[in-house]
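What you see is the complex with one protein chain gone and the rest in place.
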Amino acid sequence: MIIVLKPHSSEKSIQSLVELLLSFGVKVQRNNGVDYTVLALIGDTADINVAPIQQSDIVHKVIRVQEPFKRANRLFHLEDSVIKVGDNTIGSDTFTVIAGPCSVESEEQMMTVAKVARESGAHFLRGGAFKPRSSPYSFQGLGREGLDILKTVGKETGLGIVSEIMSMDDVELFHDTVDIIQVGARNMQNFSMLKELGKVDKPILLKRGLSATIEEWLMSAEYIMVNGNERVILCERGIRTFETYTRNTLDIGAVPVVKKLSHLPVLVDPSHATGIWWMVEPLSKAAVVAGADGVMLEVHPDPENAMSDGAQSLKPAKFASLMRELEILARTQGKKIIDKKETVTWLK
Amino acid sequence: MIIVLKPHSSEKSIQSLVELLLSFGVKVQRNNGVDYTVLALIGDTADINVAPIQQSDIVHKVIRVQEPFKRANRLFHLEDSVIKVGDNTIGSDTFTVIAGPCSVESEEQMMTVAKVARESGAHFLRGGAFKPRSSPYSFQGLGREGLDILKTVGKETGLGIVSEIMSMDDVELFHDTVDIIQVGARNMQNFSMLKELGKVDKPILLKRGLSATIEEWLMSAEYIMVNGNERVILCERGIRTFETYTRNTLDIGAVPVVKKLSHLPVLVDPSHATGIWWMVEPLSKAAVVAGADGVMLEVHPDPENAMSDGAQSLKPAKFASLMRELEILARTQGKKIIDKKETVTWLK
Amino acid sequence: MIIVLKPHSSEKSIQSLVELLLSFGVKVQRNNGVDYTVLALIGDTADINVAPIQQSDIVHKVIRVQEPFKRANRLFHLEDSVIKVGDNTIGSDTFTVIAGPCSVESEEQMMTVAKVARESGAHFLRGGAFKPRSSPYSFQGLGREGLDILKTVGKETGLGIVSEIMSMDDVELFHDTVDIIQVGARNMQNFSMLKELGKVDKPILLKRGLSATIEEWLMSAEYIMVNGNERVILCERGIRTFETYTRNTLDIGAVPVVKKLSHLPVLVDPSHATGIWWMVEPLSKAAVVAGADGVMLEVHPDPENAMSDGAQSLKPAKFASLMRELEILARTQGKKIIDKKETVTWLK
Partner (left out) sequence: MIIVLKPHSSEKSIQSLVELLLSFGVKVQRNNGVDYTVLALIGDTADINVAPIQQSDIVHKVIRVQEPFKRANRLFHLEDSVIKVGDNTIGSDTFTVIAGPCSVESEEQMMTVAKVARESGAHFLRGGAFKPRSSPYSFQGLGREGLDILKTVGKETGLGIVSEIMSMDDVELFHDTVDIIQVGARNMQNFSMLKELGKVDKPILLKRGLSATIEEWLMSAEYIMVNGNERVILCERGIRTFETYTRNTLDIGAVPVVKKLSHLPVLVDPSHATGIWWMVEPLSKAAVVAGADGVMLEVHPDPENAMSDGAQSLKPAKFASLMRELEILARTQGKKIIDKKETVTWLK
């Protein structure tokens, strides 16, 4: 960490700042310029709280040399994290596909989608049981009943189950039902819940907040990891910008940035990023070649009658043809979607 | 609600859409243009879920004529809401001042600030006991001990207490300790918590999310209100934009917009909006004349040694002089900060 | 166009609005709802000025059904535009590559890059002669001398030349020197210059403004086209958002959106979008599969000593290997970079 002091700082103030810094257990090197003085901290600064330094009257700027996250940091974990979930593996040479409708509506609906998903080679089934809706008047999901349906369908089809948690009081419930617990964009900085999820023995799929910087997103991963759960999967799902044609703007550049800064796997959700079904294909393909470890796609047997987000859902046939395209692209990148060919008719 | 259909929609699809609409309990008027058909819904559409309509294949655009919120809507509540909190009143001709440090650090610190606050005419004392910090390594607040200090200091000085809740599991605890429960920007769409707060008999100070539109903010208020708690106070605290000089960008225009759309009182927090203490004065003054019902200001007896956000905190003397300026401006707008002159030395 | 009127609009005001609308040469259908009245315009509304309608006291909302651009609109030009530039073709099954340094520095530098570019299969050479720099103290480019160098190098290597115009007074100069005239992001709404470029017989590469919506971008294309020059090539180069890790945020979703709304070819510039050389590879690859018609890449023989934007420039070897990857991906999308194999050593 480099601390640039304001010109004409008094020797007394500098001394007391240096003492504060030493109290963090680092060494302090001082460089007296003509106009300004620079303090360089030597040692591990990842967990130093910058606030009390920045608010000192004599500090012009604090520059972190080390990123403020540690467990999520590639610097301290050079190899890509590979996350085991049942028979599936996220990261490494697998390109993971999570597919399913926005909301769980019925067992029949989920079973239809699950069969399509499995048939095309997807690894996980997604479906919302508790839905974060900006309006209290919108459909809020089936709740526990939805989770039960997911569990049943997962068991029957062999697909892993991913579902979004909305309340820290449901951590145990989710632990007992799903294979990956999803944290939605709106809860990315629900720190109380993140702490609870750090104590759970289940992988967490952490979506990026609508206006979260990449650093803040990784700091939220750090919250989970520092509390004991290292199995965090990141998911870019579009950020809020001035553009109104799409619901959000997919930050495809976040994929290589995250891969550089962190060892955690990163997925892309083009359905929520755009809100438009016909954009899912080109953006899923972009995700593969930009280095993502997978995609999360909305698929619905009957989008026109979906209870939420039908406009961004693929129909089964479209999804199936997209999967073939993704498989081809994944292979050009040294990855693959499908391993166990026996379950996938079109690859046999 | 107006629904514009795509050109060449089949009569059959139109019929089935009309049936869906009728099921919402509204009348549907149909207008057949040469190129497109328009459906107008007649009746109360505030709580209609737009999603299943928008995702219909034949729908070009859905235009709400009525705002999607109802209890927060001025249309159905023409008078300004005036919220009673103990002896204090928020809204109407009062310009409310909430002052205090970012974090509760000790009883001594809080007592010092509280005396300054009361002396200058502030109505409420703020202080964070549970702190939402983007880094798990930053000071997380004193927790319950902090709340106890707040309660003690509030009792002793007669100031109302405002503190931020971070977890839905703490609702009861906050109910028993503070006078106003604050929901921070990062939890504005923590819907599970909003629902719980709807069942509490305490006013809720709802901060605007970093990237929340005004409509989404009012929808979050609606979540609380529809669950039974009508005493919601809004607080604009800066939005995230591309500008990096200030921490966030104060959306001063949100004040008149909220006053137009809603009957709820709206405060402004210039400390968090900018992160810079010398901007608090001009922006507090702007808040008064733009029509805000009050301000929330960070004041710390010793900002250089604050445990969080010292850079945006006013020193007591600066705060005291600002209060006089705000009183003068409030009077030009038909409002006043100070009612009970006996406690305020400089007004006597 | 659909115009929703405010409740309780007087019959007299409605009549005078209808007269205004009829004066635009369209038919007006009126739909009287219980609470509000809707007017639907029938006919060609693409060039109707919405402003005087929107500012009417009785208008609640104006909804365009037809996009406000016409010549750039795919609705009126179903086939993709294919733009001929010398021996090259932009659009259709060609994936165009424009490569070169940010600034022209010397003939030697340009010749080195040009040979690398041609050798790897690029079609055009880019280089700035006039540089838009936010600081008046930064290197402003070689000016006319730079253009002369570009012309010489273009002639010698057979590569087409692309360079950015900064001043409407240079239109003739550029017409006589380059093959494609580039309009930079900062001049996307320099309407006086766009009009002049509409009168020129050269293709225009129109970069998207830093905060321009896709619609505004297409409207700027329309400015050029309506003035007589239909050969417009669009180029997405990142938009300004809150994220600070990258210089801008590449809006990869803009590619499929533009392809849907317009028949014009669209390129992607990942170098300016990110400002980071190691992000150019993944994002160029994303551009290919998202449907772009080409990329514009910064390549510099010696980035460390570049006079501008070295940090985002690829070295020749990296560029060459990227070209092979792009060729492979382009082929998966039914496109190709390299046609004339004789000039490209690695494809022989």
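Order of writing sets the labels: A, B and C. Residues in every chain begin at 1.
Simple rule for what comes next: a contact is a pair of C-beta atoms (placed from the backbone, for glycine too) under 8 Å apart; a residue touches a chain by one contact, two chains touch by 3 or more.
Please read all numbers here as calculations on a predicted model, not as lab measurements.
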**Asked** Thinking of the whole complex, not just what is shown, which of B:Ser211, B:Ser262 or B:Ser308 touches the missing chain?
**Response** B:Ser211
**Request:** Would you mind spotting which of C:Ala46, C:Ile63, C:Val82 or C:Leu173 touches the chain that isn't drawn?
**Result:** C:Ala46
**Request:** Quick one: say which of A:Lys70, A:Lys195, A:Arg208 or A:Arg240 touches the chain that got left out.
**Result:** A:Arg240
**Prompt:** In the full complex, which of C:Leu5, C:Val65, C:Val85 or C:Met166 touches the chain missing from this view?
**Reply:** C:Met166
**Request:** Name every residue on chain C in touch with the hidden partner chain.
**Result:** 46-49, 51-52, 54-57, 68-69, 130, 132-139, 166-169, 186-187, 189-193, 210-211, 216, 219-220, 222-223, 226-227, 240, 303-311, 313
**Prompt:** Tell me, which residues in chain B touch the chain that this view leaves out?
**Reply:** 211, 213-215, 239, 241-246, 249-257, 260, 273-274, 278-279, 282-283, 285-291, 328-329, 332
**Item:** On chain A, residues whose C-beta touches the chain left out of the figure
**Value:** 2, 4, 27, 29, 31, 33-36, 38, 40, 42, 60-61, 63, 65, 211, 240-242, 244
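Throughout what follows, only the chains that are shown with their structure count from here on.
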**Request:** List the interface residue numbers of chain B and of chain C, divide the shared ones by all numbers used, and answer same when the ratio is over half, different when under half.
**Result:** same
**Request:** Specify the angle of rotation obtained when superposing chain A on chain B by their C-alpha atoms, rounded to a multiple of 5 degrees.
**Result:** 180
**Prompt:** Just by CA atoms, which chain is the most central one?
**Reply:** A
**Separation of chain A from chain C, taking each centre as the mean of its C-alpha atoms, in whole Å** = 32
**chain A-chain B separation of Cα centroids, rounded to whole Å** = 28
**Where chain B and chain C are represented by their mean Cα positions, the distance between them in whole Å** = 41
**chain C, residues touching no fewer than two other chains** = 211, 241-242, 244
